[in-house]
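Dropping the structure in here first, questions after.
Only one protein chain is missing from this complex, and each of the others stays in its spot.
Chain naming follows the written order as A and B, and within any one chain the residues start at number 1.
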Amino acid sequence: MVPLNHYLILSAIVFTIGVIGVLIRRNLIVILMSIELMLNAVNLTFIVFSRFLGSMEGQVIVFFVMAVAAAEAVVGLAIIIAIFRHRQTLDPSEMQFLKW
Amino acid sequence: MAPPLIPFFVLAFLLVITSLMVVFQRNVVHSALSLVAALFLIALFFIMLHAPMVGVLQILIYAGAIMVLFLFVIMLLNPAALEQRRGVWWWFGTVAALILGGLLVAVMTGTEPPPDPAAATALFGSPEMLAKSLFTDFVLPFEIASILLLVAIVGAVVLAKREP
Partner (left out) sequence: MVAATQSPVTLDLLRWIPLIPLLASVFNVFFGARLGKKGAGVLACVAVGASFAVALYVFWLLPAAGIFRDTLYTWIESGSFQVQLSFQVDDLTAVMLLVVTGVGFLIHIYSLGYMAHDEGMARFFVYLNLFIFFMLVLVMADNLLALFVGWEGVGLCSYLLISFWYEEPLNVIAGNKAFVVNRIGDFGFTLAIFLIVSELGRQGIWTLNFMELQKHVGLLSPGKITLITLLLFVGATGKSAQIPLFVWLPDAMAGPTPVSALIHAATMVTAGVYMAARLHFLFSLAPDTMSLIATIGAATAFFAGSIAIAQNDIKKVLAYSTVSQLGYMFLAVGVGAFSAAIFHVFTHAFFKACLFLGAGSVIHALGGEQDMRKMGGLKSYLPKTYWTYLIAAVAISGVPFTAGFFSKDLILWQAYNNPQSGPILWAVGWFTAGLTAFYMFRQLLLVFHGECRADEHVKAHIHESPPVMTIPLIILALGSIFAGWLGAPEYLWGSVWERRFEQMFGVHGEHLGSLTTEISLMLVTLAIVGLGILLAYVSYGRGVRLPERLSSLAGGGLYRLLLNKYYVDELYDFFIVRPFTAVSRFLAQVFDPWVIDGAVNGIAASARGVSFLWRGVQSGNVQHYLVGFLAGTLALLAYYLGQQ
């Protein structure tokens, strides 16, 4: 039996990598993909705890997370398409209008 | 290293590599493909953790549908000409994220595992068990999720429509 902590540490590492991706990359699509990576790390945590607590609820939560992630990816990509049509760019630093 | 741990470490190692590739690949398509691989590996983890239904769903939905959608959009927008630059924020962000990671790891290492994992029945993680929870305890979120998906579809269509 793999100890719980190992899984959790792995999940934390993947989550951190996702955060780095969100903060660093200047391509909206990659940012969105990093968000997906973060969601998946969390999913992994849920499943791990579901296994170790013997409760189905963790898996149910993961189910819902997946559904919501799908919806969110869809809408996000639609927005990206709309922005691209307008500005011909996917660089978030080119979209700084909501400031002083 | 105990035998059960070897698959874990191998898979874990691969997962970390592919995650890093997602974030640090210059070419967007390569990133997308790395993400597909990562998702696949996570599905394997799910299966290892007695959640076969969710694992399969992961492959079907996540790797199968969502990533395909991503690739569609990438191809549509044709970002080959798009470069990126690095700024000061690269460092702030990295450092902050690493601190976060460090903290999380510290927390996780200190976590006490729950006393005794409940005996895993053969049905644990099977579609029957999942469906049982879903359609009894969680039927309301289930219905709401379906509406959510509907709304997402409509919204996406509206947002991405070409203006007449």
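Going forward, a contact is a pair of C-beta atoms (placed from the backbone, for glycine too) under 8 Å apart; a residue touches a chain by one contact, two chains touch by 3 or more.
In this text, all values refer to a predicted model and were calculated from it rather than measured experimentally.
Only one residue in the set A:Val19, A:Ile47, A:Ala69 or A:Leu90 touches the chain that does not appear here, and it is A:Val19. For chain B, the residues in touch with the chain missing from this view are 89, 92-93, 96-97, 99-100, 103, 106-107. In the full complex, the hidden chain is touched by chain A at residues 19, 22-24, 31, 92-93, 95-100.
We take it that only the chains that are shown with their structure count from here on.
For the pair chain A and chain B, the distance between mean C-alpha positions equals 7 Å. Interface residues of chain B, counted against chain A in their complex, comprise 4-5, 8, 12, 15-16, 19-20, 22-23, 28, 31-32, 35, 38-39, 42, 45-46, 49-51, 53-54, 57-58, 61-62, 65-66, 69-70, 73-74, 76-77, 79, 82, 84-85, 87, 89-90, 92-94, 96-98, 100-101, 104-105, 108-109, 111, 113-114, 117-120, 124-125, 129-130, 132-134, 137-138, 141, 145, 148-149, 151-153, 155-160, 162. Against chain B, in their complex, chain A makes its touches with residues 1-21, 23-27, 29-30, 32-34, 36-37, 40, 43-44, 47-48, 50-57, 59-60, 62-64, 66-75, 77-82, 84-85, 89-91, 93.
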